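For this view, one protein chain was removed and the others were kept in their places.
Up next is subunit A:
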Amino acid sequence: MMNERDLLESDLRGQTRVLKRLAQGASLDEVLHTLVEVAEESRPDMIGSVMLMEAESGTLRLAASRRLPDFYRTSVDRRIPGPRCGSCGTAAFTGKRVVVEDIATDPLWHGFRDIPEQASLRACWSEPIIASTGEVLGTFAMYYSVPRSPCASELEFVSSIASLAALAIERVRYQSEVERERAVLKTIVNGIPDALLMTGLDRNITHFSRGACRMFQYDADEVLGKSTSILYADRSDFERMAEERFHIAADEKFEATEVQWRRKSGATFVGEMVGKVIRDERDHPLGFLALIRDITDRKRAEACLAESRDKLVQAERLAAMGKMVSAIAHESRNALQRIQVGIDVLEYDIEPDSEAREDLNRIRRAKSDLQHMHDELRSFAGPIQLDSSTANLAEVWRQAWTNLHVLHQGRDVQLIEAIDDVDLVCELDVFRIEQVFRNLFENSLAACADPVRITVACSNRNDGEQRMLCVSVRDNGPGLPEELRSRVFEAFYTTKAKGTGLGMAIAERFITAHRGTIEISDHPDGAEFLMTLPQ
């Protein structure tokens, strides 16, 4: 039998063992078993047990006991606490210590006596395990095989064991809660496709989510500790964000900011970012958090939608204009025919070199202008039914050049062909492609001062299975002014004093109808148009 001092020392050692297990991160089950173990070691004639309240069922569950017989364990498990429900059931119900000196006679055990009797248990003192919040978590019970009452040190012991159990249960439960929250948070952080970054107040990266790794193509190890500036495509955005979001006095903002970002490969993309200051419970800033979403696809879809909308509007405009042009085509051509035939007849009657002949020529020119305008409107807005045939493209542009003889007559003008061994045979509507070249040549002749050099260069290319003829028409003029470059194919836009502004819009429409493309090149000298036509 240990003396008081040895017992105290043994209790302290036991408690330390329990605390160590707790600190080692042992499970609640393991900690409670250690608790029973150390209690029984210091008091070998005692049988200890811990019961825990199960919130869902409202019953007491046997959580730890080393020496209670199985049938007894089974009988006490899942007991509902009550005002007269043995030692533990009553202690759990009242929240107060229950000391039963003799189970055989105590009224609290009325109706339950045969099982402890069978297990040779006569005394049972039960201490409720109470959380810091006051909630009853369970009970710690000390059984003896003989009737007996506790001394003061034993009461102190049972009380300290219950306190230790409360500490262990709360600690383990808190730990479980923290781990659960961490798991949830981790799932969220790693589960979202967006990039989640955390930084210190110096904006050096402290956390780089899997989404961030995927988005920026870095491994977390490559960027941890580095400044977020490596992720910005533009240094000024990094600095701007310091002013707008990433400073300790920043207001909470929920709206996203669009920023151009840079991947490890150097490729850039548009990302939408929300960011905020991370603060502790006392509102002290700890760092910054940023959530970035790659919106490249959305931007692309928006651009496609805008383009489709523009095309739809353009198609509607064209359809309306087509109807209008068709409606006036018949009557205007008849009117033009009346003028034409009048001119042709008068030419026989009016003396050459007379003033009347000059008047007649003015009427002829006016009629030609009117007809040209009418034809342009029809070309732009009327339905296109290609009349395709196999043709050599060089012959088409040469014919267009020849037809412009009046425009380059008397000027220092040269059409240079760079075609070598290129295959120039295409299926095309000769009349319409000739008009494309005519419009391009007309523009060059109007824009260039003598000597004018217009170069047509061709090459063949394979686009997948489609063979394409690429044609460049370049002049040695001043080039296209910046404001014209983006609007050059826009209908009715012109920098010339005269003209409908339809020439290049018609060219684009005709080339598109041939399933080809036409665009302005970035050539620094002169103007250059690049066309492709399927072969």
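Things worth noting here:
Please note the rule applied: contacts are C-beta pairs under 8 Å (C-beta built on N, C-alpha and C of every residue); 3 or more make two chains touch, one makes a residue touch a chain; residues count from 1.
The rule is simple: contacts and distances are computed from a predicted model.
Missing chain, UniProt name from the options "Regulator of protease activity HflC (Stomatin/prohibitin superfamily)", "Peptide/nickel transport system substrate-binding protein", "NADPH-ferredoxin reductase FprA" or "Putative transcriptional regulatory protein pdtaR": "Putative transcriptional regulatory protein pdtaR".
Only one residue from A:R235, A:R282, A:H330 or A:H405 touches the chain missing from this view: A:H330. The missing chain, though absent from the display, is touched by one residue of A:D202, A:D344, A:D450 or A:E483; that residue is A:D344.
For subunit A, the list of residues touching the undisplayed chain reads 329-331, 333-334, 336-342, 344-345, 347-348, 367, 371.
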